[in-house]
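Let me begin by presenting the structure, written as structure tokens, before commenting on it.
Removed from the display is one protein chain of the complex; every other protein chain stays in position.
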Amino acid sequence: MTVLGVLRRSGPALIGGAVVGVWLACALFAPLLAPYDPLKSYSPLISPGGLSPDGMRFWLGTDLLGRDILSRLIHGARTVVVWAGLATLSAYVVGLAAGLLAGFYRGWVDTVLSFVANTVLSFPVLVLYIVIIVSIGASAANIVIAVTFASAPAIFRIVRALTIDLRSRDFVAAAITQGESDWRIMLVEILPNASGPLVVDVCLRLGYTAITIGVLGFLGLGLPPPTPDWGGMINDGRAMAIAFPHLVVFPCIAISSLMLGLSLLADGLREIANAGPGGGEG
Amino acid sequence: MSGLKLGRLRSMLGGALHPAVRPLAEQATRGEIGRREFLRTAAFLGVTAASAKAFIGDLGLVGEAAAQGAPKQGGTLRFACSVMEMKDPALVTWAEPSNLYRNSLEFLAEVDADNVTQPYLAEGWKPSDDLKTWTFKLRPGVKWSNGDDFTVEDVEFNFKRWQAPDSKSPNKTSFAMVTKFEKLSDLEFRLTLDRAVLAIPEMLYAYTCPILHRKFDEMGSDWIKNPIGTGPFQMTEYKVSSIAKFKRRDGYWGKPAFLDEIQYIDLGTDIAAHVAALAAGQVDVLYRVTIAEIELVEKLPNVRLLRGKAAQTVVMRMQVDQKPFDDIRVRQAVCLAADNQKMLELAYRNRGVVGENHHVAPFQPEYFKLPPLKRDVAKAKALLAEAGYKDGIDLELVVGNTQGKWEQDASQVLQQALAEAGIRLKLNVMPAAQYWPIWDKVPFGVTFWAHRPLAVMTLDLAYRSGASWNESHFSDKNFDAALDKAMGIVNPRERSQAMEQVEKILQDSCVIVQPFWADKFAAVSAKVNNHRPHPADYFRMDRVWMT
Partner (left out) sequence: MKRYIAIKLGEMILVMLAVSFIVHVALELNVGDVAAKVLGQFSTAAQRQVWLKENGYLDPFLVRYFRWLGHFIVGDWGQSLRFRTEVISLIGPRLAATGILAAATLLVTVPIALLLGIAAGVREGSLLDRGITVFSVLTTSIPEFASAVFLSAVFVFWLGLLPGASTMTAGFSPAELVLPVMVLSLYTAGYLARMTRSSMIEAMASPYVRTAMMKGASLPRIVFRHALRNALIAPITVIMLQIPWLLSGVIVVEVFFAYKGFGTLLFEAALNSDIYLIEACAMVGVVVVVVTQLISDMLYTWLNPRISFRDVGRREGGA
């Protein structure tokens, strides 16, 4: 089923897809779309739509250091898409591999991997992030490591459960008797059939990761400045939210809309998967 | 000289006035030094505060009116402050706990909100001409809250404790030059130093220097369990990270305090919550408001924003023995490309005084005005090319935001300014708790330096060869000699002259980019009177009153 096909069949998915699409476009074409340099100081604390002393207009105003908020939001989309994307991807690589192995072989592999996953999962997630970031320092790469560490076990559980289920199906048994290699079975027979629920999970997880990056920015443990980062922007401006609401309102809208878009998309995909002819598992 | 009413001035220890008093009085009469400078130096030279004030009053140099109507007795004040562990006051690591015990424990000398040194538990002191022996006279009639008399034995106990071989107090380092403590009488003692030190009374007001009872260690070395003090209040409740209460006590040696009770309420680490608590009337005093909340506080009804000057600053310091900063041309390029004015404007919204990369503030007594610094990006580029970095250079600056986000903001402005000269600055921002353990280890870092009453105190700690907190590893014999010379001069005007050399060497060596001197802000509810921001955040609460 094509992406467009999916979108046409569900209203919420269409809206969600559109919102996500807008932010993706912002991320891709940030330098073209942003009216100003997101890192450059122009004139501090201009209200939305206001003019700087030398006649430049700032549609969403400027921040404390005089940087254009619109440009920072657009470039912030890139930050979120790149780092939340990378973090989710890396968590998936680990979670998928471990989940397939555990679900396919069971036995001691499963026992060990499940124990590791349980260990990580019984630790409050945010604490895990904070402990990791504090010990290895706040940088984009370390955030990816932290997210991978914390999210992979949850992905592992889902993949493992799906694999156990699929492994008992006839087509897998057939493949085994045909003497196909284990890796081929896992990647060609099992994985594509598990992709329905996983696609939904990817959408949700991308949203959580975006929020996590935001929370870390909010707690002062996020991406190092001056990287435009929505959570960091909210944290920077919140002390003055009363005097200058535009400092926080726009980044809040940005992060909430992305979250909204992703969760609508996930809902729509789930609906289609449940209703559609090809989408077996719910 | 006609009209010089020297006869007004009295020596604290009795006897003749210090020889430097006369030229000082002449300078004040001619208007060459201000009221504060006169009072400060007079106190330092052992002139009683009352007589010095009378002298200055005759000259018509009156200070800003402090009175806001007649003070009212009574009331409970709620002070937002983290309530930290302080079993051993000589070991506290922050000013916050000291503001709690400051209500009960007192110091030998006090540096007040005007940055003027005043007698406290010591009624007076007198340095020798070479500044190597200091004689202190204690105030008679002071009693501990348990009824014991306060004597020189209490002071001796504290000095021994600070200097003990196993002492973990920073006082061990700061008073390492005291070689002998001599008891002269029940109320007099003499310190012998191995080098000239100008600022002994000021150093005795550091937050680790409250005078504890002589039996402190016998009673279990735990001030929370035995909160005995000489001060105007008595601690009645104490819960770490929650609340501490102090009640006014009878039998205090000085004027009784106005307030009945002070409550210190721990509002956690997030300053936005502090402002919210003040706005909602949950606390009366925020002793520190950072620049990020200023506009908000200004808009709050029934809240007063207080502002004060302080010699507090951040320095972006480079370790002169680390690559690439061992090449002075790199450091020069950084200093030339930096835009101190812009950092002040953007990161501190112009509420301060621009810095001159030599760590002496215009409002410190020994300041000497050097020609203003000029930004020169082209020259910075040329110097970089000369040093072998034709295509620019990559540097990393470590930022701990120990005082608030404005440190990071200033660094971002620096980043933009340096980019113009081809210096690609990467910021490594970490939480303050992560930063402090490495503050003096990173090659290029932003360090906050708190207020010191005299600039030479900071310079002696931070830039002298081998000094214990010399974070930049700067070492220059000429600088040390010039600093020694300045530190041996009592008269502020002459000392200021000698500072020209000191400031110039430091500035020319390009060890620090010092963007600005940051003003201090506090916010109080409209009910609170006579609370003033203190440049070092040391608050005495006995003169504060509520309407």
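Order as written gives the chain letters A and B; numbering starts at 1 within each chain.
One rule holds in what follows: a contact is a pair of C-beta atoms (placed from the backbone, for glycine too) under 8 Å apart; a residue touches a chain by one contact, two chains touch by 3 or more.
Bear in mind the structure is a predicted one, so any value in this text is a computation, not a measurement.
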{"item": "Touch with the omitted chain, as defined above, among B:His274, B:Lys405, B:His473 or B:Arg532", "value": "B:His274"}
{"item": "Of B:Gly46, B:Pro170 or B:Pro365, the residue in touch with the unshown chain", "value": "B:Pro170"}
{"item": "Options A:Val94, A:Val109 or A:Val134, residue touching the unrepresented chain", "value": "A:Val134"}
{"item": "Among B:Leu184, B:Val240, B:Ala378 or B:Ala526, the residue in touch with the chain that has been omitted", "value": "B:Val240"}
{"item": "Sites on subunit A contacted by the missing partner chain, in the whole complex", "value": "115-116, 118-119, 121-127, 130-132, 134-136, 151, 153-155, 157-158, 160-161, 211, 214-215, 218-219, 231, 234-235, 238, 241-242, 245, 248, 252, 255-257, 259-260, 263-264, 267"}
{"item": "Residue numbers in subunit B that touch the chain omitted from display", "value": "84-85, 87, 91-94, 166-168, 170, 172-173, 240-243, 263, 265-270, 272-280, 282-283, 296, 300, 431, 433-434, 436-440, 468-469"}
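Methods note: only the chains that are shown with their structure count from here on.
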{"item": "Where subunit A and subunit B are represented by their mean Cα positions, the distance between them in whole Å", "value": "47"}
{"item": "In the complex, subunit A residues that touch subunit B", "value": "39-41, 44, 64-66, 134, 137-139, 220-221, 224-226, 236, 238-240, 242-244"}
{"item": "Touching residues (chain side subunit B, partner subunit A) in the complex", "value": "271-272, 275, 290, 292-293, 295-296, 299, 342, 346-347, 349, 401, 405, 408-409, 411-413, 415-416, 426-431, 434"}
